[in-house]
Structures are given as structure tokens and as C-alpha cells.
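Here the complex is missing one protein chain, while the rest keep their positions.
We call the chains A, B and C, going by the order they appear; numbering starts again at 1 in every chain.
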Amino acid sequence: MAKTAFTCDYCEGAHPLILQALIDSNMRQEPGYGEDSFCESARARIREVAGCPEADVFFLSGGTQTNATVIDAMLRGYEGVIASQTGHIAVHESGAVEFGGHKVLALPQHDGKINATELESYLQTFYADASCEHMVQPGMVYISFPTEYGTLYSRSELESLRRVCSAFELPLFVDGARLGYGLMSDACDLGLSELADLCDVFYIGGTKVGALCGEAVVFPRGNAPAHFFTTVKQHGALLAKGRLLGIQFDTLFKDGLYFKIARNAIEKAMKVKALFASKGVPMFIDSPTNQQFPVLTGEQLEALSAEVLFEIWETLPDGRCVTRFATSWATTDEQVAVLAKALERM
Amino acid sequence: MAKTAFTCDYCEGAHPLILQALIDSNMRQEPGYGEDSFCESARARIREVAGCPEADVFFLSGGTQTNATVIDAMLRGYEGVIASQTGHIAVHESGAVEFGGHKVLALPQHDGKINATELESYLQTFYADASCEHMVQPGMVYISFPTEYGTLYSRSELESLRRVCSAFELPLFVDGARLGYGLMSDACDLGLSELADLCDVFYIGGTKVGALCGEAVVFPRGNAPAHFFTTVKQHGALLAKGRLLGIQFDTLFKDGLYFKIARNAIEKAMKVKALFASKGVPMFIDSPTNQQFPVLTGEQLEALSAEVLFEIWETLPDGRCVTRFATSWATTDEQVAVLAKALERM
Amino acid sequence: MAKTAFTCDYCEGAHPLILQALIDSNMRQEPGYGEDSFCESARARIREVAGCPEADVFFLSGGTQTNATVIDAMLRGYEGVIASQTGHIAVHESGAVEFGGHKVLALPQHDGKINATELESYLQTFYADASCEHMVQPGMVYISFPTEYGTLYSRSELESLRRVCSAFELPLFVDGARLGYGLMSDACDLGLSELADLCDVFYIGGTKVGALCGEAVVFPRGNAPAHFFTTVKQHGALLAKGRLLGIQFDTLFKDGLYFKIARNAIEKAMKVKALFASKGVPMFIDSPTNQQFPVLTGEQLEALSAEVLFEIWETLPDGRCVTRFATSWATTDEQVAVLAKALERM
Partner (left out) sequence: MAKTAFTCDYCEGAHPLILQALIDSNMRQEPGYGEDSFCESARARIREVAGCPEADVFFLSGGTQTNATVIDAMLRGYEGVIASQTGHIAVHESGAVEFGGHKVLALPQHDGKINATELESYLQTFYADASCEHMVQPGMVYISFPTEYGTLYSRSELESLRRVCSAFELPLFVDGARLGYGLMSDACDLGLSELADLCDVFYIGGTKVGALCGEAVVFPRGNAPAHFFTTVKQHGALLAKGRLLGIQFDTLFKDGLYFKIARNAIEKAMKVKALFASKGVPMFIDSPTNQQFPVLTGEQLEALSAEVLFEIWETLPDGRCVTRFATSWATTDEQVAVLAKALERM
């Protein structure tokens, strides 16, 4: 990859402080399976920053794995999970949820989000249906924050979803694979502890926010399902050297590193956004986070492709392409400058 | 863990050269999901050292995950996997194989191994049974090398298993979570390329042999099941930053590092074995690899526990305890000396 | 149920000739699990009437069971099944397909049907997507004939679907829970053997067409998946007394009984349709088969409910109700007359 890449937020390794922590701790002998002192320390830091001292915290390796494990642990066999039709679990996880025996019950998306009114209406219609016992029972609600389109639920939107979930006794699960990039966006009107209050389980994405791998699952009120450890193992999601995850999250949540490096991605993304705007390139969606979706003509796409790397998202009926440019904790001013030059020459 | 630990072979982090490689490559932008240049390089090295230039090689994170994914990918829904009753998949993986819908068909163990005669007899009896279509069909044979008891199949034993597998058209899968410790044992009478020849799929354990995490799955004759990538993703076993695995295996298979550090564990284990022998402590089993199983009296156990850490494996009818002392790539002469002193005082 | 019921096509028991055959054969000793002489005879009759002498034929008990078993047997773990969003497997089978680990890939419905152009477009888009290996692979196409809305695919529509399936190497599965009612409709422009030619597997519904229970699965070119018997057993779908199914299908396919009694349902349904038309009641959809979907005002619904039984399908935005009136092999002129009177008084 000689060209500068904006293809995703996992192009680089890990934040240097994480590597340093790995080196510093390397020959220290520790127990396996998440019972090491680093995991303990990381759990304490997360409980504190999320304002939930009773929380159960588990460390898993990746997003699809975490989604499949949490969903399977919280659902009974006859239940499915409600999600936006564009939710990651509904599209890009190779049927990991179905592999566990559960249907993804897709709701319409609006800028990548579901809305509380439609959710309520769906549930009311479902339970009013005389044949509802012949259908998959709704068992939980899944949302991603930010969404796959980079958008954010407002606090008020989350509160509405929470109300509907509570009314129908459905747990609310927040996929935070890019949580840092959501929380540090200027458009975000709530903090981590408020998010923790509003949901029943969420995870803090490490892989896309500075770690080599790792997602921290948080059950904010000590409400982890029974034998969640065994379920994690059964899903092949338990690392023998749990320290690898503990050390990373311990570092990320020391002195606010997670938030600082997430903020970097936002700042760079806003510059990227401004660059495209200055060239009159429209955005497919108005994203306030680290993923930007410029709509390029065929010529523009060709010209830019010659100089930087990015993803093609979808082709519009008029032939133009929705593309994705992602920044991350690692994005530098130099990389943005490369893009600026490429845009000038476009 | 102030005390020196012999509890397992994953007490430390990673070999320092791996950490160095992570540092050296850290800010280099690479594609995700195993398509990075490090994975490519690691694949090439593994193909060469295993003598199978056509091999398909995939990198996964951990052993249970790898077993469940490979087995599920190779079996049809109506098939099960034959394994020793003490096989890891039969006991300590929380039912990960069953989670994928498959039964583990357990055969008797002899020092942790199955034998070809009993396998053949089982299969003959199975197919001779008029009601065999009412039973789970045997779909593959799983063995671990070394076994969970540290023992090794001889080349001749493997050839016999291979003959039976071929006669019944069953693929043979070798769980090599501790493969290095098997191959570098003085008792091992075959090399990696011979092992690759004799089986249909195996994996090279990284987690227990110097890596932070990672197992390299090898289909030696380019015989990976169709869409194995998708199956890996579906099992939650696909790391976004595949580089983490690529870099580690690239380092482990550069200049024979994997074998050198595995040999360290063997040398230290033989010293441990000799120490116990010199004290007249019998072994539960004669293990030629990095796991040793001294049988301790209650007093001995108490005395040793006060000074070093190890695992209690099982209690014998006479009240004595089978314990496990594991060495690893990281075990030092100083650690062995601590044990020696503890034994003297025992 | 004192009122005459049009709620479904499974309100009565079985055709009297079936009961007679059960009585006649009752004390004859026969092997279990579908190896009895009645199953043999029924298989021969079905092969003949469907014009596929090489066909593999299996008898299962019910529709959901048959769909789940056939789909699971034909898919690999990483594959899903394409269906109309209104397909029975997508809605009213409690997630039986997902229980087997597979996703239902829903396409838009048009009068309950999918169309070949949209199917082709979906597949082209899927395989053109650079991330398609991260998604559930399309593994087969499911259609129902007639559909859940009583509509039929024309021969030409089926040929188009077949062409797309062949181009993408996807098997085509026809759910014929109400197959007789489709084939005997005046709107049907193909026969059973033509249907058999166009698909890779279909089933002939017995439960809704005169049997107490039972569906006959046909792999027309002897193309049953390996060990399908074992898969059937694994799904809990193998009756010990397979004779119960054999006797019923042997009777249904003797002297064309299946088609004659299916025709009765069509004739009665057309009378029902005419009765509603004569009262100016619009139909939600123009169904040429045994299910009719009158759109009733609240007053009409109340009036009719007082005299006959039927199902409420859905409520329209304007407050009117889509209802379902089903006829069957058992529907009599007297029952239609009851409805006629009720409509007069409405």
C-alpha cells in the first residue's frame, strides 16, 4: 500500500503506548483467560469512566464475534434481534447471528438508524397479530453507535428507544465498534455514562480505535447473563492470553487516551469533509463522525483512485459512486494533505 | 503472580522478536482481514517449511475457535467428528463443536491417543449396523499433536490412522495447539512436512508457542473448503487487523524461530522431569513434551504450592494428586532453579 | 366451531378414501421409517404422475418441517436461502430456517412472488460487491406455488427464474404446501411434470389437500443430498410409522384423487369470489386459487363474523380489513350457501 489509504479505520497497528505497555509487561507471568491483573485494572478503569461501578466487563477480540456472542447469550432460542436493515449484524457478518440460531428482524433505516416510533409500531403490530406465536419473538434491540453510515443517535432518540424497549421488556444493545468516534463527535450530545444508563449492554470498540484487536463488553448494572464466560468460550471468543486485551484496554483508558485519539479521527474527518465540500463534491449522508461518504462521478473516482485509496460503497442509479473515506486515531495531517492535493488535481 | 508459575504455556506475553516486528510495522498501512503483506509473507514461509507449496493457509486467533471453525467447515450437517474421549474438543471447549451442530464421537484414549485398530473397528461396526442411518455419520477424525497429556503419535501410528481414514474417506485433522513442542521433542520421529503429508488439515499453534495469539490453519494440498473465508467470518474468527496474526507468524517462521523457542520448552521440561525423578516423584504419564504430570502426595502438594504455581489435574483414588507442570518458549533456567530449590525443601 | 369455517384449508380431517385405506391396512405388519410397501407404492405413483422416473421421494409430516429440512440439507453452513419477503419461511415458521443456522435472504414481493429480473439484479449486485465474502452466500432460491397470497407463477415466470438460478448455479426449491390448488387452478399454465422439470426439489402438500398430515418431497432427477434420510431424522422429521404417510399419498395418487379433490377447492373458491364480487366487495389481490382475500369494512366484518368464520389478514391504513376465506378439498355447496346467505344479510 504505497498510496495513502482512507479505506478503513484499521489500516495501521496500535497506538504506540499500547505497544509500549505490551513490551513493559511482556515477561510478567499472569493467569490466562481474562483473570490477569491487566484485565482487572482495565475493568476498573472502564467501570469508572462509564460511571457504572457494578458493571460486568468482558474482553473479546472482534466486532462480529462480540455481536454474535452477546446476542446469543441474551436471547432464548425462539427469539430474534431487531436491527436496522443496514445494521452490521444484518449484512456484513456472514450470518453469524443466524449461525447461533437467531433471526435478525430488520427494521427500515433512516440515515442508518431505526426510529422509536417505527419500533413501537412494529412491536404493537407484532403482538396484535393473532399468529404471532408462529413467528420469531422479538428478544432484543440492536443499534450501532455510530451507525454503519457514520451517523449518531441523539440523546433524545436513545431515550425514546429506551422507553419503547422498556415498555416491551426488550434489552437494548449498543454496538460500539466505533464508540469513541461517536462520543467525540461535535454532534454527540451525551457521554459514556449516559449511554451506559440508557442501554442494557454495549461494547467499546478497540480494534478501530487504537488497539490491535479487542472489544470491551459492558453490562452496566452487573447484569451479565449467567455463565457468560462459558458462552464466550463456546463461541471461540475466549483468548488464552487474555492479557493481550487487558493490557490494551488498560492503556486506552488510562489518562483518557481512548477519547484523545478518537478525537483525532474526528478532527481529521472534518477536514476531509471540508475538502470535498470545497470541491463541490456532495456527501451521500451528513456524517459527523470518522466515516465520510463523498459521491463521486466516474472521472472523479478515477482521478482520486490514482492517488489515494478509499472504498467504493455503492453505485447510484445515475452512475455516480458513493465512496467511503475513513479517518482514524492514526490519521495524520500529512495524510490529509495528500488527499487535499489529490482533490486539487481531480 | 509473585511465585514462579508452571501453570501453563501461556503465562507470558510474546517472544521479543514478535514485539519488535509489531513496532517496526506499526504505522504501515495495510489492508484488513488477512490480505496484508505480512500474512502473505507468513503464508509463504509456512508453505515452504511445511513442504506444501499448494497449501491454503489461514490465520485465526485461538484454539477452540480454530477447532470449531475447521470442523464446522469440513463437516456436513449430519456428520460428527471422531476424537479421543480426552480430546480438547470433547471436554474443554464448552461445547463449541456442538454449538455448530455437530456431535463429538468419542473413542477410548490410551495415553491421550486414539489407536488405528480401535478406530477401524469402530467404523466397521458402525457401517455394519443396520440402523447406522439413524446415527450421526462419522465425518472426520480429530487428533491433537501433542495430546492433552503431552504424548505424541509416532510416525507409524499416524500412518496407520491415515490408512484407516483413507479407507473410510474421512479427512484427518491435527490440532497442533502445541505443535512446536511436539515436533521438537526427542521422541518425535517425523517432521512438519511429513505431518502435512499425512493429514488433510492441521494447525500450527502460536498462542502457546511464543505468540500473543494466533493459530495458522493449513490445508496442505490447497484443499480448503469452499468459502472458508466466509465460514471464518461467520464464526467470528476473522480479525479486522489480520496483520496482528500475519506479523507474528511471519516472525515465528523466519530463521526457524518457532522451532528454536519450542526446543527451549522441551529442554526445560526434561530438566523438570529429571528433578522430579531425582526426588522419587512418579509421573502420571511418560510425557516427552512440555507438559509434565507429577503425582504428588498431599504433603508434597502443599509444600510445593507454597513456592511455585502449577495446576491440579485430577485426584487419584488413593488421594494423591496428578499435577501439571508446563514449560514454554519463555521458561528460563532461573525458573527451573526455583523449582529445584522448592523440590529440595519439599 | 358451530359456525361454518373458511378460516383455513385444514379444518377437517382427511378424505374418506384415506381413512378407508388406513382401516384396510391397519393390522398388516410393515417395516418402519418409510420402508413399508405403502410408501414404496406411493413413491412409484408420484414418480409416474410427475414424469420423473428417477426421482427420490421422501415423506415428511408438515410444511415448516419440510422447508427447514430440505433447506438445511441443500445448503452449506455459510449459505442462505433467497425468498420473497412474504414467503412462509420468512415470516410464519418461527425462525425454523435460522434454527438450522441459515439466513433467509428476502427479496421484494409482487403479489407474493419474486421476479426473475430482481433476482438476477440482486445476484449480480451481490457478486459485484467487493465485500461479498463477508456476507451470507446465496445458496438456493425458495418459492411457494401457490404463494401465501394465492397467486401463481406462470410457466414463463418459472422459466425465467430457472434461467437465473442455472446461471448462478443455485438450486430452485418449490414449496407446494398447496400444490394441488395451484395446479388445478384455471390460471395455471403448466402441469406437474413441467414443474418438476423446472426445479431441483419440490414438495407436494398433503396436509392442506386431503391428508391428515404429510408432505411428499421430490428430488426429480434422483438428486437428493447424500444421507438425506439421516438429515430427516436429525430434524425430528422421521415418523416411525412411515406407513401413515405412505398410505395417505398412495391413496391420494391413485386414480387422480389428489387432483380431483384439489379441483373441488378451486370451484368452490371461484364461487366464493363471485359472491363477494356480486356484493361489490373488492379483493385485496386477484387470487386464482383456493385462498380469497376480500377487503371488508368494519361493518361488513362484524356482520359476516356473526355467521361464518374466516381469518383477518391485515388492517389497511383506511381501517378496512383484508380477510382470508379459504376453501379446500372438503368444502361443500352447503357451506358456500351459508356464506351466500350471510353475504346477503351483510
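Going forward, a contact is a pair of C-beta atoms (placed from the backbone, for glycine too) under 8 Å apart; a residue touches a chain by one contact, two chains touch by 3 or more.
Because the structure is a prediction, the values reported are computed rather than measured.
> Which one, B:Gly62, B:Gly87 or B:Gly101, makes contact with the chain that was left out?
Result: among the candidates, B:Gly101 touches the missing chain.
> Quick one: which of C:Thr86, C:Gln137, C:Thr230 or C:Thr323 touches the chain that's been left out?
Once the missing chain is taken into account, the touching residue is C:Thr230.
> Of the residues A:His227, A:Lys279 or A:Lys341, which one touches the chain left out of the display?
A:His227
> Out of B:Gly34, B:Gly62 or B:Gly80, point to the residue that touches the absent chain in the complete complex.
If we include the chain that is not displayed, B:Gly80 is the one touching it.
> Just to verify: which one of C:Arg45, C:His102, C:His134 or C:Lys208 makes contact with the chain not shown?
Checking each option in C:Arg45, C:His102, C:His134 or C:Lys208, the one touching the absent chain turns out to be C:Lys208.
> What residues on chain A make contact with the chain left out of this view?
Against the left-out chain, chain A lists 33, 72-73, 76-78, 100-101, 133-137, 226-227, 229-231, 233-234.
> Tell me where the left-out chain touches chain B, residue by residue.
The missing chain touches chain B at positions 77-78, 80, 91-95, 98-99, 101-104, 130-131, 133-136, 311-312.
> Going by the touch rule given at the top, which residues of chain C touch the chain that is not shown?
1, 4-5, 7-8, 10-14, 16, 19, 22-23, 25-32, 61-66, 68-69, 93-96, 99-100, 207-208, 212-213, 230-231, 233-241, 243-244, 330
Heads up, the rule we're going with is that only the chains that are shown with their structure count from here on.
> Relative to chain B, which chain's C-alpha centre is the most remote?
Looking at centroid distances, C is the chain farthest away.
> Could you label the chain A-chain C interface same or different, taking same to mean over half of its residue numbers are used by both chains?
Same residues, largely: of all residue numbers at this interface, over half are found in both copies.
> Using CA atom averages as chain centres, what separation in Å is found between chain B and chain C?
From the centre of chain B to the centre of chain C is 50 Å.
> List the centre-to-centre spacing of chain A and chain C in whole Å, with centres computed as mean CA coordinates.
42
> Two or more other chains in contact with one residue: find those residues in chain C.
77-78, 101, 133-136
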